[in-house]
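Here the complex is missing one protein chain, while the rest keep their positions.
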Amino acid sequence: MVGYVRTVDAPLLAHPAGEVGMNHFLRERVFNTVLGSVLAACIAILLTWIAWTLFDWAVIRGVWTAPDRELCNAEGAGACWPFIKARAAQWVYGFYPQVERWRVDLVYLIGALSLTGLMVPAIPLKIWNAAFFFLIYPVAAFFLLFGGWFGLPIVETEQWGGLLVTLVLSVTAIVVSAPLGILLALGRRSNMPIVSLLSTIFIETVRGVPLVLVLFMAANMFPLFMPPGVNPDKLLKAIVGTALFASAYMAEIIRGGLQAIPKGQYEGAQAMGLSYWKTMGLIVMPQALKVVIPSIVNNFISLFKDTSLVTVVGLFDLLGIVQTGFNDPKWASAQTANTGYFALALIYWVFCFAMSRYSMFIERKLNTGHKR
Amino acid sequence: MKSFTPRQFSGRGRGRALHQDPMTDQSDKGISSAPHGIGTDFLYNPKLRGILSQVIVLVLLAWGLYWIVANTQANLVKLNQNFGFDFLGKAAGFDLSTSLIEYSSNSNFGRAILAGFYNTALVSVVGIIFATILGFIVGIMRLSKNWVISSAATIYIEIVRNVPLLLQIFIWYALVLKPLPGVKQAFNISDTVFVSNRGITAPHATFGDGAWLALALLAAGLVGTWIFRRWSRKKQELTGQILPVWWISIPIIIAAPFIGLLLAGWPVTWSYPELAGFNFKGGMTLVPEFIALFLALVIYTATFIAEIVRSGIIAVSHGQTEASQALGLDNGKTLRLVVIPQAMRIIIPPLTSQYLNLTKNSSLAVAIGYPDLMYAAGTVNNQSGKAIEVYSIALIVYLTTSLVTSLFMNWFNSRMKLVER
Partner (left out) sequence: MKFLKSLIMASVFGLGAAAANAATLDDVKAKGFIQCGSNPGLIGFGVPDDQGNWTGFDVDFCRALAAAVLGDATKVKFSPLNAKERFTALQSGAVDVLSRNSTWTMSRDTTLGLTFAGITYYDGQGFMVPTKLNVKSATELNGASVCVQTGTTTELNLSDYFKASKMEYKVVAFEKNEEVLKAYQEGRCDVYSTDQSGLYAERLKLANAAEHMVLPEIISKEPLGPVVRQSDAQWFAIVKWVHNAMLTAEELGVTSKNVDEMKASTNPEIQRLLSVKVKNPDGTEADNDFGKGLGLGPDWAYNAIKQVGNYAEVFDKNLAQLNIARGKNALWSQGGLQYAAPIR
């Protein structure tokens, strides 16, 4: 041991005064420049004003208990919360019969459990869970919700509504759009000119058209193109329309993922003598899909938001059912619609924000130096 | 048919050499549960198989199309209807709340759709411009060192982009209508501009003869500026002298049409809004539906643009910023001359799809009664019963619009691309 080598750590010195604490923070991160200070002050005032207006409306002037619209209709009344309370069950279940609602609960529960298993990295058996969620769960959920089996009474899709329809629509659309999107993406990148052209035409057409138009055509014009008597369920038509729409976007995401896979991977697989489908299925796709998981989650978020458009074609999704509530003379007041829209925005926000946080989490998790 | 070896399926032109002698190939392997002779040989030629499967796809597609057309025809016959666009010439009979072109209930269906298209174009173009400006501001704000500014931008983005646009349109419509006073109590801005719950009413100018001179001078000003800019750039490259291009050209562009009008003897007649009974007479009005839709589209799309801008700027290497600072450029110039031009290359492709989204999302106007293309198409369809014809028109117009936008942005992108030597 050499004498001049230190064996103990030197004691930590305190940060220089003015480099820590609130003062430092304010000086360096808020009032760092003149322009910045002025802007920051303006923004702070604006935000405070918005927050205060909202708080005043929702809490201070808000009506918390009331038997009907009388109190909400009073001059200067704020948010009409009793309306939400009266309608909450309908928002979640739609017109689903009261005694059968345990079926919806069960579907929500299984879905939540399976999804947790899929989303939390620490939980094992990912493949089985994924197989369950994407293959078995939708079918099981349909039979459970629709009934007609095991002595369950049939509940027609007309009686589904609210969050149930929103979730059924978005989950089915995303599950269906995944394989379709993969096929379309492969088709677009195919060497076969006709296949590639057709895939491109489909993708670009769908992406160039508003969803409202697709939904209108699916809901009201579809039977016109079919032999007489062929008239699928309205919800089914909306699901097909949404799924086709989503698959075009999914295809573009997956194509992006495919482009990110270096050519060496294809060549390596081919050198191993793997067929086209084996190359894709075993080598390219697993890597490409991993790259695009965050984008897929983001796509799901926009799909989830876009399902609100089915209101325009007369389906009672979450937005539709909330608007139906405004028709009730018992609750019709000046504040009913405002409260309804506010609560609805909050519900959508919670769902979408949670998903976007998850997408960011998974992005960090997957970003483990695969990039070159 | 389980007999083929993996190599034979290697596909995509790589395995061609192996197929020169399938018989020997097979005997080598010794797997021969179902030997394929000359007859099925073509099935294993990847090129032939490619052609074959494409032919099958084409046949299926043609059959599917034929099937749909035949069904539709049969259904139309049953309804005593025939496919055709004659109905576009019939009188519409309904009014639109706002239109950029001359339109009344005496106009025909075709004009109603055209008026709808102009309204879509108006809200899309104005929306795209403002969403881009707001998006860039917020995106840069989010990267600000100032904690208040960056967190305000984050809060705004995280709140707005996680709520469905349709819902936001409803909310904005309520928010726009609520504080606005009735017509008789309209905010009066020096007797020229009135703001009420009928919208923003402002004077409207009508140009008479000779106004073409203003347009001509404006065009001349633009061309002149362009030439001046090229010349000054060349000069800068040669001598290093920077001419104040913007300070010279902007006044020229602004002044040109005014000079033109002055030369033509000011052929402008203004129509001022005047309160008459229930409403304003004269002037032009921006209806609240437009304002609500515009706000919702801009504020929603700007969040996505802001995120695109942010990631574009982050992707520019920090060394670029440091180098430009080392050269003595201030923060604004660093951003404007060094960072953003490089970030644009990453920004433009996703920006294009946001522009397309905004255009498509403008179709949600139907929800609050802004007479856009979807609205006009729906009403025309309802009055004429020509669903297939009307919605084909809508489909084609939307497709063409997005195609044109894509082409323009691709051209712009190729101009901004890094030219590598």
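Order of writing sets the chain letters: A and B. Residues in each chain are counted from 1.
Everything below uses one rule, namely that a residue touches a chain if its C-beta (ideal position, glycine included) is under 8 Å from a C-beta of that chain, and two chains touch if they have at least 3 such contacts.
Owing to the predicted nature of the structure, the values given are computational and were not obtained by experimental measurement.
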Among B:W63, B:W212 or B:W226, residue touching the chain not depicted: B:W63
Hidden partner chain, touching residue among A:D56, A:E158 or A:E267: A:E158
Omitted-chain contact residue, chosen from A:P228, A:G268 or A:P286: A:P228
Interface residues of chain A (partner: the chain not displayed): 69, 73, 87, 90, 94-98, 156, 158-159, 161, 216, 219-224, 227-229, 231, 234, 312-314, 316, 323-324, 326-329, 332-334, 337
Chain B residues that touch the omitted chain in the full complex: 60, 63, 67, 70-71, 74-75, 78-81, 87, 93-97, 105, 174, 177-178, 180, 182, 197-198, 276-279, 281, 287-289, 366-369, 371, 375, 378-379, 381-385, 387
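Quick note on the criterion: only the chains that are shown with their structure count from here on.
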Centre-to-centre distance between chain B and chain A (centres being mean Cα positions), rounded to whole Å: 24
Contact set on chain B toward chain A in their complex: 6-7, 9-14, 50, 53-54, 57-58, 61, 68, 71-72, 74-76, 78, 144-149, 152, 155, 158-159, 161-168, 170-171, 174, 356, 360-361, 363-364, 366-367, 374, 378, 387-388, 391, 394-395, 398-399, 401-403
Chain B contact footprint on chain A (complex, rising order): 25, 28-30, 32-33, 36, 39-40, 43-44, 47, 191-195, 198, 204-205, 207-213, 216-217, 220-221, 223-228, 270, 273-276, 278-279, 301, 305-306, 308-309, 311-312, 319, 337-338, 341-342, 344-345, 348-349, 352-353, 356
